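Heads up, one of the protein chains got dropped from this complex, but the rest are sitting where they should.
Going in written order, the chains are labelled A, B, C, D and E, and every chain counts its residues from 1.
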Amino acid sequence: MRIHLVNPNTTVSMTEKAAFAARAVAAPGTAILARTSANGPASIEGAYDGAVAVPGMLVEIAAADAEGVDGHVIACFDDTGLDAARALSARPVIGIGEAAFHVASLVAERFAVVTTLSRSIPVIERNLAVYGLAARCARVRASDVPVLALEEPGSGARDLIAAEIRAALDTDRAEAIVLGCAGMADLAHSLSLEFGVPVVEGVAAAVKLAELLAGLGLVTAKTGLYAPPLPKLYAGTMASLAPRG
Amino acid sequence: MRIHLVNPNTTVSMTEKAAFAARAVAAPGTAILARTSANGPASIEGAYDGAVAVPGMLVEIAAADAEGVDGHVIACFDDTGLDAARALSARPVIGIGEAAFHVASLVAERFAVVTTLSRSIPVIERNLAVYGLAARCARVRASDVPVLALEEPGSGARDLIAAEIRAALDTDRAEAIVLGCAGMADLAHSLSLEFGVPVVEGVAAAVKLAELLAGLGLVTAKTGLYAPPLPKLYAGTMASLAPRG
Amino acid sequence: MRIHLVNPNTTVSMTEKAAFAARAVAAPGTAILARTSANGPASIEGAYDGAVAVPGMLVEIAAADAEGVDGHVIACFDDTGLDAARALSARPVIGIGEAAFHVASLVAERFAVVTTLSRSIPVIERNLAVYGLAARCARVRASDVPVLALEEPGSGARDLIAAEIRAALDTDRAEAIVLGCAGMADLAHSLSLEFGVPVVEGVAAAVKLAELLAGLGLVTAKTGLYAPPLPKLYAGTMASLAPRG
Amino acid sequence: MRIHLVNPNTTVSMTEKAAFAARAVAAPGTAILARTSANGPASIEGAYDGAVAVPGMLVEIAAADAEGVDGHVIACFDDTGLDAARALSARPVIGIGEAAFHVASLVAERFAVVTTLSRSIPVIERNLAVYGLAARCARVRASDVPVLALEEPGSGARDLIAAEIRAALDTDRAEAIVLGCAGMADLAHSLSLEFGVPVVEGVAAAVKLAELLAGLGLVTAKTGLYAPPLPKLYAGTMASLAPRG
Amino acid sequence: MRIHLVNPNTTVSMTEKAAFAARAVAAPGTAILARTSANGPASIEGAYDGAVAVPGMLVEIAAADAEGVDGHVIACFDDTGLDAARALSARPVIGIGEAAFHVASLVAERFAVVTTLSRSIPVIERNLAVYGLAARCARVRASDVPVLALEEPGSGARDLIAAEIRAALDTDRAEAIVLGCAGMADLAHSLSLEFGVPVVEGVAAAVKLAELLAGLGLVTAKTGLYAPPLPKLYAGTMASLAPRG
Partner (left out) sequence: MRIHLVNPNTTVSMTEKAAFAARAVAAPGTAILARTSANGPASIEGAYDGAVAVPGMLVEIAAADAEGVDGHVIACFDDTGLDAARALSARPVIGIGEAAFHVASLVAERFAVVTTLSRSIPVIERNLAVYGLAARCARVRASDVPVLALEEPGSGARDLIAAEIRAALDTDRAEAIVLGCAGMADLAHSLSLEFGVPVVEGVAAAVKLAELLAGLGLVTAKTGLYAPPLPKLYAGTMASLAPRG
């Protein structure tokens, strides 16, 4: 099985970290095809970054589909461009945010999310509401760690994240923790040991869910929100993204 | 006052129709600066079209801000790219979908939306849920009229729309109608006369709301979801959209 | 255009303050016809005051309609008698509470309300729920300022209100503030400057929305909740309010 | 025990029918003090009638409290003026609508309401939402019987009501029926026998709940929404309703 | 009238305390038939205890029905086995949790629950959500008193409960208190006096509601969730619980 993991931001080191997390959990026969968007922001911190990142990511989805893959994982916790990718691809697509929320819902009645910047909280809260899982989430907390600081040793990022986990367990009645950024993938195991609670990391969850869907022969429904785009002209810099029907 | 009306699809005739509707309701001192995206789909019918349309629209938002405008109207009923535009601009931004929903809520306890294709229903339903107004909407109905058919005389589009309005009033207990596409702007008045109920059209509603916000000196909140994008590198074809902080 | 602004309490100084706020934002051609209810409580602080205030207010609505106006604004943040007024009048009716909530929703994902007494909180929360906008409101805060104290210089009212705004921004993640009493209309501008966030005041918002609806030729839907009252006998002191059909 | 049953409309025959239903279920030691509002509409059919009816009803509440009663029942299915009455009185107050909804919730997972005119549907739906029981109600159906027709033998009212019950059971998956008008109180027993399902009638339910609350020594909470009105001047025709604190 | 009060745990002293509370409020002609489950946990503290307690309780329900009773009260605040009991019995069944929530909703807009252990909070919150009354509950608080400690004089249980009531009134804006355990039935009166707010205790509320339903001739709806179990074989230790149709 081949799973395409696409980083919708353009920072290769984040792709590598996510790919490492993906390969650590992939089944023996699963190859992880990790790609980085070539067009868009270096990190996704808010709605503007997220919106501009989508076309570059869709280019990678289309390319991977053309090469032949069994599923796609979008390696940004905001699930950037998830609906568009599902409409585009004939293969299952999983966002690491939704993956983490669904998996956390299977091991806890009530979880908390610990993300990077407080500006990311509204996007995550909206996604939880759209997916239906808002009532399962006690609170979305920000650790005030910029996304790229997660790539810097000595940034103190882990301590800030741990402090928010402590607060979530002590004051939010959270029973499990969801790490709210692809860049935190390497911290899940040690944080779970430290706090003695389930810590769900989205890259791992998404890769396993993509394997699950592909393994069961399930593909995205093609009526409604995920109906394939109709063939039409796209103008200017977007001409090459025009759907061919 | 100068209001920038941006058509996020690339079909100039739709821009012109929307601009006509906008100018018909604009206050005497309001100039409508109508722009068409140069980069993206010819029409927005579903999540893929919508996602690819956003960067091209944001280019127009930034350009209009640089020229100096008092507010922006996004002339697509899906409110394409609304959050990103609000994060980008220092001026108020109104989507014609949200404008129509809010205005309809002020004249009816319960309204119905009549849109073009059934593939647009899920996007509209999601927006209603996100805005909080889902309970005010009796039903979103599709007339099975393609967006571009609205531009063609003799397409029978008006009859199909009228049939859905009749059904909404008779079977959904709708008290008012929202027309769910910018391309229907020219039909609102005659449909309201025909059915004797309020018919809300988004372009007009949005232009007046943009005037309202600008007139009251209200600008978009700049913490939370609409926090300005942080300065960072954008790569490839998106490099020119990088926020400058 | 003539907009009827009705104060459902019987304190003329509050009507004057609201009328001042209304005229400050009214379009050049808009006349504000400000009226004070002659029958009912001196201020509206809770459900009992509110209920008794309605018939007196409806008398003013009917009188203004008879004189000929283009719309009505109910100048009490509780939107006292809004449904009954909509059923009665052939013209648009806007409550200043709903006006503020809808306008705030167009400039912020998440706002807070700062009102006078804590006994007003449940009414406001219920209105937010009924309108559908409860999820957009981070919290309704009371400043413990009695309504009539807003009319007294030196009452310290502004400081108490400012303290609640500070708390809303710091602890509720509010991005914008709605002032929850008609008597606060004169504070909006200076508080917005002081805190650097949008501060929405209901009288101004409602006047502009009334102009908007009237300008677009939109009237209240006349089926469902706002169906005109059926002609019938009213007894006793209410005989003169009987609908004539 | 003395229970005050107040009819907020001014039609004495409806008071008598409700009083008959009340006395039929009252405990041996319970006296029903039935009063008719002297000021207001002859029937309550929509928001305008309802709003004008409230002060006249509050006069009766205050008078009964002065005479000494153990609780009040508001004999209009819209629960007209319920919040104001709770704020005013030191005794429990029950609306027949809420009584019926709560009692139906104890015998069925899912009930339907059959009311008189379709214009009453929105008020009932809103009450259900405010009380929290909207999800328990499959549908509110109107039988198109005017309230006063229930008082006329040979009006065919019962057949129209029965037809809606049949539809509710067959197509709405309702398991129990709530009769949505005080004037239907005499039909509950025969309809329950005819259809073989629980049929809940509000007057009976409310009288028993008022006995229940009074018997348990429970009175309305006096902070929050039901805080007693503050002493203040009321002007004009409402002067005599001013709270004395 | 005969009301069967069943304690789904096997601790006789708790049954006796609940029976005492029940008899203290029962109408003159009402006999309380108090039974203790013979099979199951000594107390119900969480989902596992609750699930294992149900068959033993259903045995008592069936036995009481065979003897002839007019209604059943389940004397555990979790409403253990309520749906199954309703499906089984031809008589009304009331859980003390739901009874308390519905009664509290009739005297307060917003109540808080004070229960025993924090592990009970999620079950109570879920019940509130299922019944529709979650929005009426400000917060479920735990006093960290084990259920059986309520049976021990000198355990300090009352002080811990009082402290949570104080916090609920001061910080949760609760207007009334629901005591969240059958073992607290003897504390309601003194706590209500001490805090000057309504304190609702479930045993009393449930007994009166059972009398109410039986008095009105209302029985549980027998389609949908409470449809009688179909006759079929039950194996092993459960064979004697097989429905006979």
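Going forward, a residue touches a chain if its C-beta (ideal position, glycine included) is under 8 Å from a C-beta of that chain, and two chains touch if they have at least 3 such contacts.
The structure presented is a predicted model; accordingly, all values stated were derived computationally and were not measured.
The chain that is not drawn here is touched, among residues A:Ala84, A:Ile124, A:Leu225 or A:Met238, by A:Leu225.
Within the full complex, the residue among E:Ala63, E:Ala129 or E:Ala149 touching the omitted chain is E:Ala129. If you put the hidden chain back, the residue from A:Ala38, A:Leu133 or A:Ala163 that touches it is A:Leu133. Taking the complete complex into account, residues 25, 27, 92, 94, 98, 102-103, 105-111, 131-136, 169, 173, 175-176, 189, 192, 197-198, 200, 204-205, 208-209, 212-213, 215-226 of chain A touch the chain not shown. Within the complete assembly, residues 118, 121-122, 129 of chain B touch the chain that is not shown.
Although one chain is not displayed, chain E still touches it through residues 10, 37-43, 45-56, 58, 81, 83-84, 86-88, 119, 121-123, 126, 129-130, 224-230, 232-238, 241-243.
Please note the rule applied: only the chains that are shown with their structure count from here on.
Comparing the CA-atom centres of all chains against that of chain D, the greatest distance is found for A.
Chain C and chain E, compared by their mean Cα positions, are separated by 44 Å.
Work out the mean CA point of chain B and of chain E, and you get 52 Å between them. The distance from the centre of chain C to the centre of chain D, each centre being the mean of the chain's C-alpha atoms, comes to 29 Å. Touching two or more other chains at once are residues 109-110, 121-122, 129, 135, 173, 224-226 of chain C.
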